[in-house]
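This is the structure I have questions about; it appears just below.
The other protein chains are all here in position, but one chain of the complex has been omitted.
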Amino acid sequence: MSPVVNNLLNVVLILVCVVFGAALLTWLERRLLGIWQDRYGPNRVGPFGTLQIVADMIKLLMKQDWVPPFADRLIFIVAPAFAMFVVVAAFAVIPMAPGVGVVDLNIGLLFFLAMTSLGVYAVMFGAYASDNKYAMLGGLRAAAQMVSYEVFMGLSLMGVVMLAGTFNLRELVLAQADGWFIGPQIVGFFIFFMAGIAESHRTPFDLPEAEHELTAGFHTEYSGMKFAMFFIGEYVSVLMSAAMITVLFFGGWLGPAWLPPLGWFLLKTMTLVLLMILIRGSLPRPRYDQLMTFGWKFMLPLALINLLITSALILI
Amino acid sequence: MKQKTGLGHYIYIVWDYFYSNIVTLVKVASHTFTKADTVEYPEQMPYLAPRFRGRIVLTRDPTGEERCVACNLCASACPTDCISLQKTEDESGRWSAEYFRINFSRCVFCGMCEEACPTYAIQLTQDFELAEYERQNMVYEKQHLLIDGPGKHPDYSFYELSGKAVSGRAKGAGTQEAEPVNLKSLLP
Partner (left out) sequence: MNATIDNLVTIYIDGSAYQVKAGGHLLEACLGLAQDLPYFCWHPALGSVGSCRQCAVQLYQDAEDQRGRMVMACMTPVAEGMRVSLSAPMASEFRQQCIEVTMANHPHDCPVCEEGGECHLQDMTLQSGHTQRRHKGHKKTYHNQDLGPCVGHEMNRCISCYRCVRFYQDYAGGDDLVVLGSRENVYFGRHQDGCLTSHFSGNLSEVCPTGVFYDKVVSDSYTRKWDLQSAPSICSHCSLGCNLSVGERQGQVKRVTNRYHSQVNGYFICDKGRYGFAHSNSDQRLYQAQVQPLGDTEKVSCDTLHGLDYVAQIMTELGAENVFGLGSPRASVEENFALQSLVGKANFYAGHNAAQGVIQTQVLHQLTQPNIYTPSLKQIEQADAIVIIGEDLLHTAPRMALSVRQASRNLGFAKAAAIGIPKWQDEPVRIHTQNQLSPVISVTSAATDLDDISSQCIHLAPSDMCNFAGALASAVEGQFDGSGLSAELNEQVQHSLALLAGAKRPLVISGASSQSPELIDLAAQLALALGRQSGSEAWLSYALEAANSMGLGLLNKDAKHMDDLALRLQQQTTPSALIVLQTDLFSLSTQAQALCENLRHLVVLDQLPSATSEHADVVIACASVFETEGTYVNNEGRAQRFFSVHDKLGRPDAWRSLTHLATMVTQAGHRSDTITQLASCTKFDDLCDLVSQQGGEFAHWCDVAPSAGFRIAGMKVPRQTHRASGRTSLYADENVSEAKQPEDVDSALGFTMEGTPINKPSALIPQVWSPGWNSNEAINKFQQEINGPLKGGEAGVRLLDTSPSLPLAEVAVIPSITLGAGQILAHTQNHLFASDRVSSLSSALKQRNTAISARLHPDTAAIMGLVDGDEVCVALAQTQWLLPLTVDASVAVDLLLLPNQYQAPISAGHLPAAVSLSAVTQEVN
């Protein structure tokens, strides 16, 4: 196999797996939420309801492709595509196993941070283009929330970077051969985990779409496949957060040889995904001001203290 | 009350928050191993309480006559305004509904109509399986609503108590009614 074919195969396979994985995640989440809420969840279509996503897909594809007459048509259409694009692009730098991964960048971590920061544009575009007061409020909340949480998201990773001395994600994984960074960087992990949930605006940080107050927030006016792209985009970003945590704190694909490296990677990622779903199933949504207070007054100082202590320890 | 301040208190609050959240997580996660409360309808019918409020019917009195006297109270009690009817009257003076229409696509099964009904005519049943492919089919007319029996309160007959003369029941023949006043009597 020539390297070009190999690379192409890598790209296509990862893209397909990520998207379908995210789609499957919608089923998984609904099933798990069902179980934790003492009900069944979708269990009718296919074995254990796994084909529910096919049914959903058909439904979403068959829906009328509706653009409200008052919407800014171009931006309205671009926004969900952009939302999908940034998270999938961020996936490009994630090393899943030796030889599995789209691209190996020296500044992989920074690329990841850059891409997730762009995600806010999709939300704001969608909100702005909808010309709807709920969407507008959702968009404003999303922008403030993502900008706030971005700050300590980056800071929380700097501890890892200092320990490994690189921005290259593969090298970061390999640097954990002696011990996962979860140990020394437990605080960094905690902060990044929270920020990851906030970045993918999931409960308890789903204020941009808080359906009890804002109908559906920034995607109030969206339906059909355009809605699906926002929706799947959210799950891709869940996967991405989990994969990134695996890479940064849980030693990526490293593990005893009774599982292949990719197997270890997937296992760790899925466990983190389960944790995220459990959080969604358990924790209530805070008030908006509580969210901002939590971000700026607790998480940011915590990230800075973590950074201070880490660098102090390294210097010593 | 004096507001507590200081680092200790701050740490206490943070701990309290995290602790409660973690307890929540554990408790929810423990439900992985509990039995589902829901049942797999339609294979298994769920238990319906005796006062379950489902599809609305119009009942008949013990003699088989329509109980509804078209008084319009159900319609005015209805919070979604989904009941409409028109009164008509037969030769004997009995009021009934010329048409009686419930738009079940609007009905919220709150049972206010049943509560308002002075003749026990309108009753909510256990049937909730009302799905239709056409929304228009959710509009029920009188012939769809009327059942053959009395439903709840099987012995109640409104005209027995109303004092109004209707077919087969002259003035004074009802329950707790005196003989019609004889104007020509000179007795005190």
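To keep things simple, chains are lettered A and B as they appear, and every chain counts its residues starting from 1.
Criterion: a contact is a pair of C-beta atoms (placed from the backbone, for glycine too) under 8 Å apart; a residue touches a chain by one contact, two chains touch by 3 or more.
This is a predicted model, so every value here is computed, not measured.
Considering the intact complex, the chain excluded from display touches B. Of the candidate positions B:Gln44, B:Gln143 or B:Gln176, contact with the hidden chain is made by B:Gln176. Considering B:Val28, B:Ile102 or B:Leu145, the position touching the chain not shown turns out to be B:Ile102 (whole complex).
Screening B:Cys78, B:Leu124 or B:Leu145 for touch with the missing chain picks out B:Cys78. Considering the complete assembly, chain B touches the hidden chain via residues 69-73, 75-76, 78, 80-87, 89, 95, 99, 101-103, 105-106, 118-119, 135-136, 138-139, 141, 158, 161-165, 171-172, 176-183, 185, 188.
In this section, only the chains that are shown with their structure count from here on.
Contact residues on chain A toward chain B in their complex (touch as defined above): 34-40, 278-279, 281-283, 298. Interface residues of chain B facing chain A in the complex, by the touch rule stated above, are 14, 21, 24-25, 27-29, 31-32, 34-38, 40.
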